[in-house]
Each structure stands twice: as structure tokens, then as C-alpha cells.
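This is the structure I want to talk about, given as C-alpha cells.
A single protein chain has been omitted from the complex, and every remaining protein chain is retained in its original position.
Then we have chain A:
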């Protein structure tokens, strides 16, 4: 069955089943001990869980069935990234998927199976959704620089991307050096310095893959804020000060309502953006709306979540701060809110 064009009810049922099946690896209410244990370590992810994720077919989700995928759409992909976001998993699901999308039919089977983790390296500046240039190629070797590659220490290979071509390089290739920095969520990000690195040249990237990554990230941010909000609501109902649960105070009730409104707005915009993506439209403007809203809303909701927890929210031992720190890392990824507002403006110019 062609799932993307399936009727609403059938597809919704499929989505529910998919999300249900995700609970085994990405539980919305699971404890976060395992996540904490991986923080600030290298490679910083759980290869066993990565194999599970792959075995469930998530990596090939959007590839056509003929290419070994499941032929599913953005709705299914975003539903899963929402769960991964809410579970605060460190595994670079969206980045690995982006590499697969960029490689298309060239994607090696062991990347789909999860045996070979390939991460894309496409940025050379701190913000944006534009593929960087400046990769030079001579006799099958490439040189240049790529920055902000998440979880690079875990990669088996990198897909170096420029506007003209993609190149697959081994993570241990001679001439490749990595400068790795910790990120606030306990993950890391790397600068790749390429100096005559042996590379397999693949075809030019399809920029729509980045749109998919931006939407998937917006959905992950939605998952983060939904769970952070649920934890906060629970706290408002149980923390007692002045002889009553603090959720009885109107000032805090109103703050909670404002958070719920932000979450509702994000969900609505994301729904429309996903629908446009699956319909095959040029969805750049609505992707920008979705990513800008999700980034700002996630920062607001997780910031407020920490504030409503009071001092305990400012400690490392309280889980709520983990959501703020993950939101800080995902908010600028695939374009910050500021970048997307600007892009929305320039794409809108001249329209009726």
C-alpha cells in the first residue's frame, strides 16, 4: 500500500502503531539514567540501541521499498523524531537519516542496517540551512573544512557535502582530523579538517533533504517541550508551598497555560508543514515557520519549566534541566529561529 497517499484514518492508525512500537527504545516516560550515563563521554551513544533502531527499520523509513526502505512519509518520520526527542536519546537519528537522504540510491546497505554510522558534514558557519562550498578535489582526494558535525566521535564514516557533490570518507581516513567540543546537553560537536582525504564521489545533494531534517528537528523539539511540560505540570500539582500545591496559584496557572498555547501552536504549524512536505509541495516557507516556532517555543517552554521548578530546576540532578539543555542544542540546528524568519521573509518577497 502507498502509505503517504493512504486515507486519513488508515494512516493515523499506522502512525499510532509506529509510535507505540517506538516506546521500546524511546520511552516518553522512561527514566533518564541511561541518558545521563552517556553524557560527556565518547562516543556518547549506545551502539546496541542504534542497532535496535536500525532493526526496527527506522533508518530506511522514507526510502522507497525498492531501495530497501519502508516507503513511508514525513508524517511517520516526524512522529519518530518526536519520540526520540522526548526520550532525549543521544543517538543522531536525524543526522544519519539526512546522510541517507543525501546519498539516495547510493546509500550503502550497511548504513541502512545500522552497522555503519554515516554522519553528514555540510556546515561551515554557526547558523543556517545552506550547504557550504569550498571543498577542493584532486585525484580522488578532498580538502577543506566542515564544522558542527553532531556526535562525530561515534561516526564510522562522514558524508562531506558541498553544493556540487557529496563525498563519502572513512572516519579513520588519513588526512582527516577532528576537533571535538562538548555541547551543553552532554553530546559533542566536531570540526572536520580535511587535508587530501581519500573520498568516494557521489552525486550532488538534493537540498530537500535538509528541509526534511529541519522539520524532523522541529518535531524533536516538540517532543522535548511536550515531555518537559508534562513533568512540570506534575510538579505544579505536587510541590507544596504556603500550605497548598503551587499549581493553585493563579500566576503559575497562567504561565502553564501560555506554555500549553506555545505547544499547541507548534503542533499545528508542524502538522501543516508535514502535510505540505508529504504532498510534494515546495515547503520551504512553511518549514521555516515550523522550525522558527519550534525553536522559540521549545526554548520558552523549557526555560519556563526550569523556572517553575524553582531552585531544584537549576540543579544538574533534576531531570527538567536536561530538556532545556537539549533544546539549546537542537534550537539552532538546521537553522535558528532568526535564520528561518529571515528566510521566510526573502521567500515571501514579491509574492502576491
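In this section, contacts are C-beta pairs under 8 Å (C-beta built on N, C-alpha and C of every residue); 3 or more make two chains touch, one makes a residue touch a chain; residues count from 1.
The working rule: contacts and distances are computed from a predicted model.
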Candidate names "Putative cobalt transporter subunit CbtB", "Acyl-CoA dehydrogenase", "Cytochrome ubiquinol oxidase subunit I" or "Acetolactate synthase small subunit"; UniProt protein name, chain not shown: "Acyl-CoA dehydrogenase"
Touching the absent chain when the full complex is considered, from A:252, A:276 or A:301: A:252
Of A:15, A:265, A:329 or A:347, the residue in touch with the unshown chain: A:329
Chain A, residues in touch with the chain not shown (by the definition above): 40, 123, 125-128, 147-148, 179, 181-186, 189, 240-242, 246, 249, 251-252, 299, 303, 306-307, 310-311, 313-317, 321, 324-325, 328-329, 331-333, 336-339
